[in-house]
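Quick one: structure below, then a few questions.
Apart from one protein chain that is not included, each protein chain of the complex appears where it belongs.
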């Protein structure tokens, strides 16, 4: 048994206030779970129009006794003393309230796609809406923490990445940036748990329609394509071209991305490993794996596990990345961004990375 | 290799025409699957108001090339040449169209609860509606084929039993009829696959709400209670009293009923086995088992597997019955009833019980 | 009601005797289920060394009262009166008993990979064994019924294709044969239900390790690669090159293959549709679909559903094929081959394709 005595400690406890707009969906609830177990932040308001007045613990009874906060109807005036606000809203909703929010100076993390794309003209094509406030698009920092750490620290508005996009960009970035693979002809197959589809009254997402079933969807033109393109092109310094086919498989959580790209030159596994390890040496949530990943090793965590193998016969590089779509793919990454924006340790509330003892 | 030559065969092929009202739900589709693979019946009309005009194979693409029949809007005149009609409708719908149908003389099998109870006063209590045509209740035969085989053969209107009720009555009937167990204090826990809840647009039945989850519902007052009471009381010749607690578990199909009753006297497993075997000796779909049943052994079949064990310590009889809620608990049993009503072999289209060779 | 009288029918009933070597695995049991419901074949012997003497219905209690046949220890002499034998054995077992079997003249369908490859040198590389009887390899016909229908009819030994291989070859053959896509750079991701892994005592395949999980395996060098290559190269008339990555997803049955290939020229969906429809016009188990396939539409059937979509942006053709790994991917296809080899209708015992009435 060790006994430590810390003398004359003068420590400042800083307590930040956070609010959530759109608290009743799967990402909103995950945010509340992550925030409510922390000592350095306090949930001030949770806004959920449809479940106005209900307690969060009525919406998700697992939070009973843990988060008995009442949901409120959103009104901008209620955010006066909030330090940072999360928006977890359906498509095309964030952009409506963003001008006022942005003006107010409050720090903002938007979990929707409304501010992920720098090119407003992609919205009609991929999101099927015209952007109401294209002038705000270049105010937003794309919140892929591992790539844009420094920008996120000073951002006023962070656009939290899409769940598929996160796993695909993290897997491909080092290979593209280092010119190891061809920029075209990349093929990505992703398999997603059903929570990725959101919380809805729908026969299509009912248990009997999805259990013991597998199906692809949006075989061309999925809305995460442009954010992957713009981010990887920035990393690669040139145009890239890839196919992306998402599938639904009967698990609650998790995304499995299997990526195939043409190797530009002969490269061995060790070199690849060093390169990826180096690229992510400051990234506590990226684990470069020596065995084929499984989603059970990342669900309920903020990790993204990455693995690669080369196929001599076809001269291809196969990269697999796995993450939890509600954690690193949504709420976990949003917390990671919040930590940076508030000057806290990147891992706070997500993993313990320090020990009090040697 | 055997070669048979059958000379001078004079055989009549009889082809019956059947129609289905309410063809788009899980039971309706199961009926179509069972009927469309037969040579002795022909599906004449399928009525489905909500999906009017759609082909059955659009509603359930597994039936593509197998059942490309168009659904129609129901109108009584369309049934003129139909021999037998199945009603697979939501609660309180069958009773609205029953007077005309019954008058027309067509044979009727109703899969809803609308005509299962002989006492009209139970409807408001258990089904939350007042019966519009109580005068027709005593025209209906309760379609539990194993118990009411002879009545079903000559019935004009058969009320097909509830899925829970079927497994519970079949398990308890021999014990109660033979006075082996106490008529009161019986406890029944049933576990049902999700298809039992029907096909609906509902968050409550969405994959993420039910997968990796278990929940009880309607802990008191489930609507199958009165049909179980009236049927078992008829078998036992006295009042019976039991508790019934249904649960949802994350499987597509199957009902697992675990029943506990007080033994009236000391009885050994062999005696019980003989008694149950004797009781069901004419029932090709009842299998008395020596091992604990599992639903995987009955799903996609019309079997009800029954098992029992006595507990010396508590002097209880434990009976377990398992069946497929869409087969023996709905469409399979409806076909079994149809077979009897049309004078066909009870097992036709459900299992092959004869062989052409010795 | 129709009444037919068929006068003076002189019909020969032919009853074939079949035996199964290796009857206790998932494919063996599926064969027994398919065979035991038929009138034109009779199961003569079932051989299962490990469960010697047990009834099939003890190995799979769902077959209780349906297939109470006793398993026997295999001995060649027992097959004297059998017309056709199925081998459903672990890798490298069929080849040991094949010389005697082949010599005996009995018709043989082997469900293993032992006789699928024409080039014996592929066995050490892909199957990790050296072939004991390479001289028999060219006696075997590759049993992909849709492609080699005529050869199968007169074959003595049919090598039933692999489950992954079946779905991939059926999806790609028309495109390659008609030179629509590039012969290299094809990428195939397949998702398989767990029954594909076989029946085994293994922590790796235990419920808790696979439920709520997804994982790829054999990312390079899966043993189905050479049979896909040899078959597609025969169709295309030139070398082809593809990547194949299999994944396990938590469903019992089904294979979902997502295939991406470079289009050689501009081709529209209608042309593709006509071409595939034409190619498979004699194939009752191939369904060319207009909507994205789902495995729930093919499980427990012998269908292979095929869908395609072109991606203008990347100039790729995406083809999806789905099938049940135990049916079209194993036992169902074996039965389809048996039907041809015995001169029966291709669909016998699998679907009803004729009606007695107009």
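Which chain is which? They are A, B and C, in the order written, and residues in each are numbered from 1.
By our rule, a contact is a pair of C-beta atoms (placed from the backbone, for glycine too) under 8 Å apart; a residue touches a chain by one contact, two chains touch by 3 or more.
From a predicted model like this one, the values you see are computed outputs, not experimental measurements.
The chain omitted from view is touched by exactly one of B:107, B:131, B:199 or B:316, namely B:316. Check B:50, B:130, B:243 or B:277 against the missing chain and you find that the one touching it is B:243. Interface note for the absent chain: among B:95, B:117, B:251 or B:304, the touching residue is B:251. The chain not displayed touches subunit A at residues 1-17, 36-39, 42, 60-62, 64-66, 83, 212, 284, 287, 289, 291, 294, 296-298, 300-301, 303, 305, 351-352, 355-357. Hidden from this view is one chain, which touches subunit C at 26, 194-195, 199-203, 205-212, 250-252. Residues 185, 187, 189, 191, 209, 212-217, 219-220, 241-243, 245, 247, 249-254, 256, 258, 260, 262, 292-296, 299, 309, 311-314, 316, 318, 320, 322 of subunit B touch the missing chain (whole complex, contact as defined above).
Basically, only the chains that are shown with their structure count from here on.
Averaging C-alpha coordinates per chain places the centre of subunit A 48 Å away from that of subunit B. Computed from the mean C-alpha positions, the centre of subunit B lies at a distance of 35 Å from the centre of subunit C.
Centroid to centroid, with C-alpha atoms defining each point, subunit A and subunit C lie 41 Å apart. Looking at subunit C, residues 212, 294, 296 sit in touch with two or more other chains.
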